[in-house]
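Complex shown without one protein chain; remaining protein chains in place.
Per-chain numbering from 1; labels A and B assigned in written order.
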Amino acid sequence: MGLVLVCLAWGLAACVLLAALGLARRWRQGRPVRVAWIAGLAAVPRRYLVDVHHVVERRPEAARMHVPAAGGLLGGSVALMLAALPALRGSRAWWAVVAVLFAAALWGAILVRRRRRPAVPSFLSAGMFLWLPGALGAYAGGGLLLALGMLAAPDGGSPVLLAPLLLAIGGAVGLLVQFARGPMRHAFAGTVWLAAHARPGRFGGGRDTALRPLDLDAARLGAMAPSDFAWTALASFDACIQCGRCEQACPAFAAGQRLNPKALIQDLVAATRGSGHSYSGSPTPNAPPVACRGGMDAPIIGAGAMIHPDTLWACTTCRACVEECPMMIEHVDAIVDLRRGQALMLGQVRPGAAQALRRMRDSAEPGGRPLAARADGLAALDVPVLPGGGETDILLWLGEGAFDLRYGRTLQALVRLMRLAGLRFAILGEAEPDCGDLARRLGDEATFRLLADEAIATLNARRFRRIVTADPHALHVLRNEYPALGGHWTVQHHTALLDELVSSGALRLTPRDLPPVAYHDPCYLGRYNGEVEAPRRLLDAACGTRVEMARHGLRAMCCGGGGGNPISDVDGAARIPDLRMAQAGAVGAAIVAVGCPGCTAMLEGVPAPRPEVRDIAELVLDAVVTA
Amino acid sequence: MMATALRAVVLLSAGIDPVSGRPAPVGTEIRAIGLARALGARAIGLHAGLPVPVLREYAGYGLADIVCLDGAGADPVTALARAILSGGLFAEGPVDLVLAGRRASGGADSGLLPYAVAERLGWPIVADVAAAQRATPAGPSPELEIEQARPRGARRTARVAGPCVLSVHEVAACVPDFVFAQARAAVLRTMPAGIDGSPPLAGGAEERAYRRRPRLIAAAAQASGGRVLVDPAPQDAARAIIDHLRALGVLPPPAGS
């Protein structure tokens, strides 16, 4: 009987291996990419136990479930397989080990079951998940009984054990189905994805967030069909365990904007499988029906395919889903790949976006405004313009927000503060083109490159110690995305500069008595660049009344202004900035401090009554001691 | 019966963007490409001059084939008319339709060129086209039904038969999508224009930077000095608004007066 059990474990392992090979064969239809396998595989344990665990433990019950369930299942099965050795098979102690491990797995199965009983939470999927605890419990329970039987009679053979054996076999078959066609494949796909991750820099606390340059001479640009994705991306889609953390974090989903990142990943999985769909989580809100037709080389986007185009343009590229994903899936990369295919190969972008892209191509400015007007808001302050070949300490990159009168006040405050601190700085004036952020997020890499090349040439023709900008989107592009195209400078957000000036004593602040102030983290400063401390230090120095919204720092909610969402005119049930302002109101904030022209515009667009919106530079200027 | 596809030539100019002064396609010419597509026509771009990068951008809006007439500078009208009549543009037959923007943006911008080409071709020209469709599904000389744009959203329908020239208006809704893959794949062919002589010297008109000058304004514009009614009775507010709109001439007088 012991041997039968051992054979069962080996058989299960063999079948799992076969199923894994099937998965791998499907992934190989994706675009080949170079993977550092040895380093990647060597890093997997650390990535699992540190980086993945760090995310999983945000829901402690999920972490507690995995230890007995995954540990017991794997440990018990491996222990059984080792019992192929006669020495171990004859050892009571070994069977005791097997029994303990299967008991743990059984406990795990109970914990798995508890997650969806009595009711399935909205963020979790049903479907095959509903009988996963049954299969796991049967396998573990059968295994436990058999191990106990072997413990009682090591020479085995009692026909009483036939029932647990059948139970274990049934459970094993169930687990096999869960692995080959169900959520359990996340164990294998997740391991492969963690080893071959597209952004290894994210592990160990790094923030690798820059979009990768696209080879504009390639035959196919971006992703139109599943086979256009890198094969590692296809593996990452299979790694999704549908835990729904992304959908809970997604601002577009919260506003009912036809995007559910979890459903999106499952749609991509379904597209690799052909037609039909077995997804049973919460759907994409308000999404028009699609034909659910797929295939490795079939189009993904379209009413007649798998994903409705509205879904694509609802994304604000805020990376909240990525931040929450325990499998470290790169949703934003996938969306931008799909957008690249739509924009570059088909020209299918929203009318508002098409107009902005055309203006960026033709006048280097998404609003079609004259570049010379960018510095109009600073005219009274007479900021010097750095000519080609010129030299200064700090180059102030104004960004698109400078055209807006409201944001002009922020820039004026910043310039006044820099003057007070005695800094030597200049602007580019008419020579500053748009940095191309909007084009890149919309997937129009060609227009981005046009602008990036011009911006890099302009900056490389001037000498300065560092670039300071009040626009986190420009900061991200200049700091993280231009290096791949030949632009390497020190780039600083204005809050980092002001923080430096305050801590060095160049600016002295007296905290003012303000009503409660909540800081809204811009996605491109917080999640994209990990800068969440400097703005808070500044606020604490400028006012003593800082309050914190429930979602803040690296897990803050987006204002809705990124990724071309506002100009793509995505319909929804609510507006993202309204939701965010309500969150600020909920913690009693009377002032929302911001550090981004996009957030300023979006949050100021919320109808009154609402908290006042002030840039940190404005609040610091109000608190500065001049003497 | 399946309609035979029209053979259309879209006249392309090396435009500049009015705001930035950078090379850019002209909006009306982009719409001309869109109109050719809306008519289901096979379209070729025709440019009187050497290939310039901005032509690729036109290609992105839906032209796979662009012909540049080298040496056309001396007499672009003759060069364009000759190329259109030469029969060398389409293998399948003569040109049915010439589409142009109503006015270039980057040259003299007189809007005269489509008329001059039409005159040289001996074809009728309909200007300011907002939309067009084929009135007859097939036949050797297709008849088109054209919506001509007029101020304040007004429209006039015109029918024109036979090979013709259309100049497209800014309000035409047929803006095609820009596809980068099309732009990079398009073929830019250069053909000799067959025009002798060098470009005419820029005599006649002197040129200088544009100076913005104030326009005459309607007297009603200065009349309104920002009147503010604070918390009036709704009926008084309604009366004030109606009177104000009447004074501006945007609201017609009441019926029966």
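One rule holds for everything that comes next: a contact is a pair of C-beta atoms (placed from the backbone, for glycine too) under 8 Å apart; a residue touches a chain by one contact, two chains touch by 3 or more.
The definition used in the following text is that contacts and distances are computed from a predicted model.
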item	value
Protein that the absent chain corresponds to, by UniProt name, given "Ubiquinone biosynthesis protein UbiV", "Electron transfer flavoprotein subunit alpha/FixB family protein", "Dehydrogenase" or "Simple sugar transport system substrate-binding protein"	"Electron transfer flavoprotein subunit alpha/FixB family protein"
Hidden-chain contact residue, picked from the options A:Gly71, A:Gly127, A:Pro213 or A:Gly367	A:Gly367
Touching residue (missing chain; options B:Gly40, B:Gly88 or B:Pro232)	B:Pro232
Hidden partner chain, residues of chain B it touches	15-18, 21, 105-112, 115-116, 118-119, 124-128, 148-162, 164, 171, 173, 204-211, 213-232, 234-235, 237-252, 254-256
Residues of chain A in contact with the chain not shown	352, 367, 404-406, 566-567, 569, 571-572, 575, 601, 604-605, 607-608
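Criterion: only the chains that are shown with their structure count from here on.
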item	value
Between chain A and chain B, centroid-to-centroid distance (C-alpha), Å	45
Chain A to chain B touching residues, read off their complex	216, 221, 343-349, 354, 357-358, 361-365, 368-371, 444, 446
Chain B residues touching chain A - in the complex, by the definition given at the top	17, 19-20, 22, 24-25, 57, 60, 175-184
